[in-house]
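Removed: one protein chain of the complex. Kept in place: all other protein chains.
Presenting chain A:
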Amino acid sequence: MRPDFYDFRLWLLIGAVLLLAAAFAAPRWTLMRDGYDVLVIVDVTGSMNTRDYSAEGRPVSRLEFVKSALREAIADLPCPSRVALGVFSERRPFLLFEPIDACANYAPLEGSIAALDWRMAWEGDSHIAAGLFRAIDMARELNADLMFLTDGQEAPPLPASGGPPFEGRRGEVRGLIVGVGGYELSPIPKYDDNGREVGFLRVDDVPHENRFGLPPRGAEEREGYNARNAPFGAAAAVGVEHLSSVREPYLQSLAATTGLEYAHLVDAPRLVKSYTDAATARPRRAEFDLRPSLGAAAGVLLFALYAAPTHFKLPSVRKPWRKRTATAQPWRRK
(Lines give C-alpha, C1' and ligand atoms only; values in the text may rest on other atoms or scores of the structure.)
Protein backbone atom coordinates (compact mmCIF):
# COMPACT_ATOMS: atom_id res chain seq x y z
CA MET A 1 0.00 0.00 0.00
CA ARG A 2 2.17 2.73 -1.29
CA PRO A 3 0.89 5.80 -3.14
CA ASP A 4 2.24 6.32 -6.61
CA PHE A 5 3.92 9.69 -6.36
CA TYR A 6 4.45 9.74 -10.08
CA ASP A 7 0.71 9.81 -10.63
CA PHE A 8 0.13 13.50 -11.21
CA ARG A 9 -3.54 13.09 -10.35
CA LEU A 10 -2.48 12.46 -6.81
CA TRP A 11 -0.89 15.88 -6.83
CA LEU A 12 -4.05 17.42 -8.27
CA LEU A 13 -5.95 15.97 -5.36
CA ILE A 14 -3.39 17.09 -2.81
CA GLY A 15 -3.49 20.58 -4.34
CA ALA A 16 -7.28 20.69 -4.10
CA VAL A 17 -7.20 19.57 -0.48
CA LEU A 18 -4.61 22.23 0.37
CA LEU A 19 -6.60 24.97 -1.37
CA LEU A 20 -9.78 23.98 0.42
CA ALA A 21 -7.97 23.80 3.74
CA ALA A 22 -6.55 27.29 3.12
CA ALA A 23 -10.00 28.63 2.20
CA PHE A 24 -11.41 27.18 5.37
CA ALA A 25 -8.60 28.30 7.65
CA ALA A 26 -8.02 31.83 6.29
CA PRO A 27 -11.10 32.96 4.41
CA ARG A 28 -10.18 36.63 4.33
CA TRP A 29 -7.10 38.50 3.48
CA THR A 30 -6.50 42.07 4.54
CA LEU A 31 -4.58 44.01 1.98
CA MET A 32 -3.85 47.63 1.21
CA ARG A 33 -5.75 49.08 -1.70
CA ASP A 34 -5.43 52.51 -3.21
CA GLY A 35 -8.32 54.81 -2.53
CA TYR A 36 -8.77 58.48 -3.25
CA ASP A 37 -10.02 61.39 -1.18
CA VAL A 38 -11.49 64.00 -3.44
CA LEU A 39 -13.16 67.34 -2.97
CA VAL A 40 -15.33 67.86 -6.05
CA ILE A 41 -16.20 71.48 -6.75
CA VAL A 42 -18.66 72.11 -9.56
CA ASP A 43 -19.04 75.49 -11.21
CA VAL A 44 -22.78 76.32 -11.24
CA THR A 45 -22.58 79.77 -12.81
CA GLY A 46 -24.62 80.83 -15.83
CA SER A 47 -22.17 79.86 -18.54
CA MET A 48 -22.42 76.23 -17.38
CA ASN A 49 -25.94 76.16 -18.86
CA THR A 50 -24.49 76.37 -22.35
CA ARG A 51 -25.63 73.35 -24.31
CA ASP A 52 -22.51 72.30 -26.13
CA TYR A 53 -22.31 68.66 -25.10
CA SER A 54 -24.49 65.94 -26.49
CA ALA A 55 -25.84 62.78 -24.93
CA GLU A 56 -27.89 60.23 -26.81
CA GLY A 57 -28.03 62.54 -29.79
CA ARG A 58 -29.50 65.45 -27.88
CA PRO A 59 -27.70 68.58 -26.80
CA VAL A 60 -27.22 68.77 -23.04
CA SER A 61 -25.90 71.58 -20.92
CA ARG A 62 -22.41 71.48 -19.52
CA LEU A 63 -23.80 71.14 -16.01
CA GLU A 64 -25.97 68.15 -16.95
CA PHE A 65 -23.02 66.53 -18.65
CA VAL A 66 -20.81 67.17 -15.63
CA LYS A 67 -23.42 65.57 -13.38
CA SER A 68 -23.73 62.39 -15.40
CA ALA A 69 -19.96 62.14 -15.83
CA LEU A 70 -19.42 62.62 -12.09
CA ARG A 71 -21.95 59.98 -11.14
CA GLU A 72 -20.25 57.49 -13.39
CA ALA A 73 -16.73 58.53 -12.40
CA ILE A 74 -17.40 58.31 -8.65
CA ALA A 75 -18.90 54.86 -9.10
CA ASP A 76 -15.69 53.87 -10.90
CA LEU A 77 -13.28 55.08 -8.22
CA PRO A 78 -11.61 52.19 -6.40
CA CYS A 79 -13.51 51.27 -3.31
CA PRO A 80 -12.09 52.82 -0.18
CA SER A 81 -12.57 56.34 -1.66
CA ARG A 82 -14.11 59.34 -0.02
CA VAL A 83 -15.87 62.20 -1.74
CA ALA A 84 -16.82 65.70 -0.60
CA LEU A 85 -18.98 67.90 -2.78
CA GLY A 86 -19.22 71.64 -3.18
CA VAL A 87 -20.46 74.20 -5.66
CA PHE A 88 -18.70 77.26 -6.98
CA SER A 89 -20.21 80.63 -7.77
CA GLU A 90 -19.20 84.24 -7.24
CA ARG A 91 -15.67 83.96 -5.88
CA ARG A 92 -15.73 81.01 -3.53
CA PRO A 93 -16.64 77.37 -3.22
CA PHE A 94 -19.51 76.36 -0.95
CA LEU A 95 -19.09 73.00 0.71
CA LEU A 96 -22.23 70.88 0.75
CA PHE A 97 -20.81 68.01 2.77
CA GLU A 98 -17.50 66.79 4.13
CA PRO A 99 -15.83 63.67 2.72
CA ILE A 100 -18.00 60.55 2.91
CA ASP A 101 -17.26 56.99 1.94
CA ALA A 102 -18.37 56.89 -1.68
CA CYS A 103 -18.98 53.15 -1.71
CA ALA A 104 -21.08 52.89 1.43
CA ASN A 105 -23.02 56.09 0.76
CA TYR A 106 -23.29 56.08 -2.99
CA ALA A 107 -27.08 56.52 -3.01
CA PRO A 108 -27.22 59.86 -1.15
CA LEU A 109 -24.08 60.99 -2.94
CA GLU A 110 -25.70 60.34 -6.28
CA GLY A 111 -28.83 62.16 -5.10
CA SER A 112 -26.76 65.20 -4.16
CA ILE A 113 -25.01 65.23 -7.51
CA ALA A 114 -28.34 64.91 -9.30
CA ALA A 115 -29.65 67.90 -7.36
CA LEU A 116 -26.84 70.22 -8.49
CA ASP A 117 -28.46 73.11 -10.28
CA TRP A 118 -27.54 76.50 -11.63
CA ARG A 119 -30.23 77.91 -9.32
CA MET A 120 -27.93 77.12 -6.39
CA ALA A 121 -25.65 79.97 -7.45
CA TRP A 122 -25.98 82.72 -4.90
CA GLU A 123 -24.59 85.32 -7.26
CA GLY A 124 -24.15 85.61 -11.00
CA ASP A 125 -20.45 86.48 -10.98
CA SER A 126 -17.86 83.92 -11.71
CA HIS A 127 -14.39 84.81 -10.46
CA ILE A 128 -12.79 81.54 -11.31
CA ALA A 129 -9.24 82.15 -10.18
CA ALA A 130 -10.40 83.41 -6.77
CA GLY A 131 -12.77 80.46 -6.42
CA LEU A 132 -10.10 77.97 -7.42
CA PHE A 133 -7.59 79.34 -4.90
CA ARG A 134 -10.14 79.08 -2.10
CA ALA A 135 -11.10 75.61 -3.24
CA ILE A 136 -7.44 74.65 -2.93
CA ASP A 137 -7.43 75.96 0.64
CA MET A 138 -10.57 74.00 1.37
CA ALA A 139 -9.11 70.80 -0.05
CA ARG A 140 -6.03 71.27 2.14
CA GLU A 141 -8.20 71.69 5.23
CA LEU A 142 -10.16 68.56 4.35
CA ASN A 143 -6.92 66.71 3.65
CA ALA A 144 -8.22 65.78 0.21
CA ASP A 145 -7.28 66.27 -3.43
CA LEU A 146 -9.23 68.65 -5.60
CA MET A 147 -11.34 68.16 -8.70
CA PHE A 148 -12.51 71.53 -9.95
CA LEU A 149 -14.93 71.43 -12.86
CA THR A 150 -15.40 74.71 -14.70
CA ASP A 151 -15.55 76.20 -18.17
CA GLY A 152 -12.99 78.86 -17.25
CA GLN A 153 -15.11 81.81 -18.26
CA GLU A 154 -14.43 84.68 -15.89
CA ALA A 155 -17.51 86.89 -15.59
CA PRO A 156 -16.90 89.80 -15.53
CA PRO A 157 -13.65 89.45 -17.48
CA LEU A 158 -10.40 89.82 -15.57
CA PRO A 159 -9.11 93.39 -15.25
CA ALA A 160 -6.21 94.48 -17.40
CA SER A 161 -3.87 94.03 -14.44
CA GLY A 162 -4.60 90.30 -14.39
CA GLY A 163 -6.27 87.99 -11.92
CA PRO A 164 -5.69 87.64 -8.20
CA PRO A 165 -2.29 86.26 -7.13
CA PHE A 166 -2.00 82.70 -5.89
CA GLU A 167 -0.79 82.79 -2.31
CA GLY A 168 -0.66 79.11 -1.49
CA ARG A 169 2.28 76.78 -2.01
CA ARG A 170 2.43 75.47 -5.55
CA GLY A 171 1.78 71.75 -5.66
CA GLU A 172 0.88 71.47 -1.98
CA VAL A 173 -2.59 70.31 -2.95
CA ARG A 174 -2.75 67.90 -5.83
CA GLY A 175 -5.65 67.41 -8.15
CA LEU A 176 -7.23 68.21 -11.42
CA ILE A 177 -8.81 71.22 -13.09
CA VAL A 178 -11.40 69.89 -15.50
CA GLY A 179 -12.20 72.10 -18.47
CA VAL A 180 -15.88 71.78 -19.33
CA GLY A 181 -17.37 72.85 -22.64
CA GLY A 182 -16.79 72.69 -26.35
CA TYR A 183 -14.02 74.48 -28.22
CA GLU A 184 -16.49 76.37 -30.42
CA LEU A 185 -18.25 79.47 -29.14
CA SER A 186 -21.87 78.73 -28.21
CA PRO A 187 -24.68 80.97 -27.01
CA ILE A 188 -25.42 81.05 -23.26
CA PRO A 189 -29.09 80.56 -22.29
CA LYS A 190 -30.67 83.43 -20.45
CA TYR A 191 -33.17 83.02 -17.61
CA ASP A 192 -35.70 85.43 -16.15
CA ASP A 193 -36.31 86.02 -12.44
CA ASN A 194 -38.55 83.00 -12.15
CA GLY A 195 -35.96 80.72 -13.65
CA ARG A 196 -37.63 80.34 -17.04
CA GLU A 197 -35.45 80.26 -20.07
CA VAL A 198 -35.91 83.35 -22.25
CA GLY A 199 -33.58 83.03 -25.20
CA PHE A 200 -29.84 83.60 -25.11
CA LEU A 201 -27.54 86.26 -23.73
CA ARG A 202 -26.99 89.05 -26.24
CA VAL A 203 -23.96 91.20 -26.83
CA ASP A 204 -25.20 94.04 -24.65
CA ASP A 205 -26.27 91.79 -21.74
CA VAL A 206 -22.77 91.26 -20.40
CA PRO A 207 -19.72 93.45 -19.81
CA HIS A 208 -16.93 92.66 -22.23
CA GLU A 209 -14.23 94.55 -20.38
CA ASN A 210 -13.45 94.90 -16.73
CA ARG A 211 -13.24 98.59 -15.90
CA PHE A 212 -12.05 98.20 -12.33
CA GLY A 213 -8.52 99.21 -11.59
CA LEU A 214 -6.10 100.81 -14.00
CA PRO A 215 -6.89 100.97 -17.71
CA PRO A 216 -4.87 98.72 -19.96
CA ARG A 217 -1.82 99.90 -21.84
CA GLY A 218 -2.71 101.73 -25.01
CA ALA A 219 -6.03 103.01 -23.70
CA GLU A 220 -4.92 106.53 -24.59
CA GLU A 221 -5.17 105.57 -28.23
CA ARG A 222 -8.86 104.76 -27.87
CA GLU A 223 -11.50 107.03 -29.23
CA GLY A 224 -12.84 109.55 -26.72
CA TYR A 225 -10.03 108.86 -24.22
CA ASN A 226 -9.88 111.27 -21.35
CA ALA A 227 -7.45 110.62 -18.54
CA ARG A 228 -9.94 111.66 -15.87
CA ASN A 229 -13.41 111.16 -17.29
CA ALA A 230 -12.98 108.28 -19.70
CA PRO A 231 -9.74 106.42 -18.98
CA PHE A 232 -11.04 103.35 -20.85
CA GLY A 233 -12.19 105.37 -23.89
CA ALA A 234 -15.69 106.49 -24.68
CA ALA A 235 -17.06 103.48 -26.55
CA ALA A 236 -18.21 100.40 -24.70
CA ALA A 237 -15.99 97.46 -25.47
CA VAL A 238 -17.57 94.79 -27.61
CA GLY A 239 -16.35 91.25 -27.46
CA VAL A 240 -17.57 87.68 -27.35
CA GLU A 241 -18.20 87.38 -23.60
CA HIS A 242 -21.88 86.64 -24.31
CA LEU A 243 -20.76 83.45 -26.02
CA SER A 244 -18.91 80.66 -24.30
CA SER A 245 -16.36 77.99 -25.02
CA VAL A 246 -13.96 76.20 -22.71
CA ARG A 247 -11.11 78.62 -21.92
CA GLU A 248 -8.44 76.02 -22.11
CA PRO A 249 -5.26 78.17 -22.21
CA TYR A 250 -6.49 80.15 -19.19
CA LEU A 251 -7.27 77.01 -17.19
CA GLN A 252 -3.94 75.51 -18.17
CA SER A 253 -2.17 78.61 -16.92
CA LEU A 254 -4.11 78.38 -13.64
CA ALA A 255 -3.10 74.73 -13.39
CA ALA A 256 0.52 75.67 -13.94
CA THR A 257 0.38 78.38 -11.26
CA THR A 258 -1.22 76.16 -8.65
CA GLY A 259 0.52 72.89 -9.43
CA LEU A 260 -2.65 71.08 -10.40
CA GLU A 261 -3.14 69.10 -13.58
CA TYR A 262 -5.50 70.03 -16.36
CA ALA A 263 -7.81 67.82 -18.41
CA HIS A 264 -10.67 68.50 -20.78
CA LEU A 265 -13.95 66.77 -19.90
CA VAL A 266 -14.68 64.21 -22.60
CA ASP A 267 -16.30 61.29 -20.79
CA ALA A 268 -16.31 59.58 -17.42
CA PRO A 269 -13.60 56.93 -18.04
CA ARG A 270 -11.14 59.57 -19.19
CA LEU A 271 -12.09 61.77 -16.25
CA VAL A 272 -11.29 58.93 -13.84
CA LYS A 273 -8.02 58.24 -15.63
CA SER A 274 -6.86 61.88 -15.56
CA TYR A 275 -7.94 62.26 -11.97
CA THR A 276 -6.24 59.13 -10.69
CA ASP A 277 -3.07 60.16 -12.56
CA ALA A 278 -3.11 63.60 -10.95
CA ALA A 279 -4.22 62.73 -7.42
CA THR A 280 -2.55 61.05 -4.48
CA ALA A 281 -3.48 57.44 -3.98
CA ARG A 282 -4.16 56.78 -0.34
CA PRO A 283 -3.55 53.17 0.61
CA ARG A 284 -6.28 51.86 2.87
CA ARG A 285 -7.06 48.56 4.41
CA ALA A 286 -9.51 46.50 2.43
CA GLU A 287 -10.72 43.01 3.18
CA PHE A 288 -10.56 40.59 0.36
CA ASP A 289 -12.59 37.39 0.43
CA LEU A 290 -10.34 34.56 -0.70
CA ARG A 291 -12.99 31.86 -0.72
CA PRO A 292 -14.34 32.47 -4.22
CA SER A 293 -10.93 32.20 -5.85
CA LEU A 294 -9.60 29.37 -3.67
CA GLY A 295 -12.86 27.42 -3.90
CA ALA A 296 -13.02 27.84 -7.68
CA ALA A 297 -9.39 26.77 -8.05
CA ALA A 298 -10.05 23.67 -5.92
CA GLY A 299 -13.10 22.88 -8.04
CA VAL A 300 -11.06 23.10 -11.22
CA LEU A 301 -8.32 20.83 -9.81
CA LEU A 302 -10.90 18.29 -8.69
CA PHE A 303 -12.54 18.35 -12.09
CA ALA A 304 -9.14 17.86 -13.73
CA LEU A 305 -8.64 14.88 -11.45
CA TYR A 306 -11.47 13.13 -13.26
CA ALA A 307 -11.04 14.60 -16.70
CA ALA A 308 -7.29 14.16 -17.02
CA PRO A 309 -5.79 11.36 -19.12
CA THR A 310 -5.28 8.41 -16.83
CA HIS A 311 -1.99 7.08 -18.18
CA PHE A 312 0.02 10.29 -17.96
CA LYS A 313 2.81 10.03 -15.45
CA LEU A 314 5.27 12.56 -14.15
CA PRO A 315 8.77 12.06 -15.54
CA SER A 316 10.73 9.88 -13.22
CA VAL A 317 13.91 11.02 -11.56
CA ARG A 318 14.41 7.99 -9.39
CA LYS A 319 15.60 5.33 -11.70
CA PRO A 320 15.97 2.48 -9.20
CA TRP A 321 12.31 2.60 -8.30
CA ARG A 322 11.28 2.46 -11.89
CA LYS A 323 13.49 -0.59 -12.25
CA ARG A 324 11.85 -2.21 -9.31
CA THR A 325 8.37 -1.56 -10.63
CA ALA A 326 9.49 -3.00 -13.89
CA THR A 327 10.55 -6.18 -12.21
CA ALA A 328 7.33 -6.20 -10.26
CA GLN A 329 5.34 -6.25 -13.47
CA PRO A 330 6.54 -9.34 -15.10
CA TRP A 331 3.70 -9.48 -17.62
CA ARG A 332 4.89 -6.24 -19.23
CA ARG A 333 8.15 -7.75 -20.24
CA LYS A 334 6.51 -10.07 -22.64
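The rule is simple: contacts are C-beta pairs under 8 Å (C-beta built on N, C-alpha and C of every residue); 3 or more make two chains touch, one makes a residue touch a chain; residues count from 1.
Throughout what follows, contacts and distances are computed from a predicted model.
Comparing "Energy-coupling factor transporter transmembrane protein EcfT", "MxaC protein", "Cytochrome c-type biogenesis protein" or "Lipid-transfer protein" against the UniProt entry of the hidden chain yields the protein name "MxaC protein". Summary of contacts with the chain left out: across A:Ala115, A:Val198, A:Ala236 or A:Ala256, the touching residue is A:Ala115. Remark: the omitted chain is touched by one listed residue; of A:Pro59, A:Gly199, A:Pro249 or A:Gly299 this is A:Gly299.
Seen across the whole complex, the unshown chain contacts chain A at 1-4, 7, 9-10, 13-14, 16-17, 20-21, 23-24, 27, 84, 87, 92, 94-101, 104-105, 107-109, 111-112, 115, 119-123, 138, 289, 291-296, 298-299, 302-303, 305-307, 310-311, 325, 328-331.
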